[in-house]
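Here the complex is missing a single protein chain, while all its other protein chains stay put.
Moving on, here comes chain A:
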Amino acid sequence: MKWQASDLSTYFQSKEYIDTLCIPLIPVSISNESDSIRLANYKRTLDILSNELERHFTGRIMLSPTYSYQAKSDINMEKKRLNEWIKEMSNDSFSHVFFITFDVLWKKEEKELDGTLIWIPANRIDDYQSDETKRWINQQTEQISELIRSFW
């Protein structure tokens, strides 16, 4: 399910089946050109990945809108905010919470997060239409799906 009106009405009818919350974590920064281009590229890739994941598991995953934060902000603060966010959002109806990110900073804080972190080593993609990219996306989705299924 996605965060959109039509999916949400299905969600409220079949709440007991949708027990997994997925939150993409996206750092944002516009301080210099190369960093911001890189981060924007990662954001697009993560959007594609999380949408593919949602397509596989529509009936069990709720894909949250992206959690965005400043790339330079204090990770401890973000961690606290994120945990509060989950507390509010999951509201006992999600027994599994997954974060998907390219940002390695979260990796170190993993244990203190109220959910499972899926950190994907970043891959700068230049041509989204190429077969190579499609294969990479498929493989990643496949592996993340497998990981999530092992928790169910």
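In the analysis below, a residue touches a chain if its C-beta (ideal position, glycine included) is under 8 Å from a C-beta of that chain, and two chains touch if they have at least 3 such contacts; residues count from 1.
Simple rule for what comes next: contacts and distances are computed from a predicted model.
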Name the omitted chain as UniProt records it, choosing among "2-oxoglutarate synthase subunit alpha", "Ubiquinol-cytochrome c reductase iron-sulfur subunit", "Endospore germination permease" or "ABC transporter ATP-binding protein".
"Ubiquinol-cytochrome c reductase iron-sulfur subunit"
Option touching the unshown chain, where A:Thr58, A:Asn83, A:Thr116 or A:Thr133 are the choices:
A:Thr58
May I ask you to list the residues on chain A that touch the chain which is not drawn?
10, 14, 17-18, 55-60, 145, 149
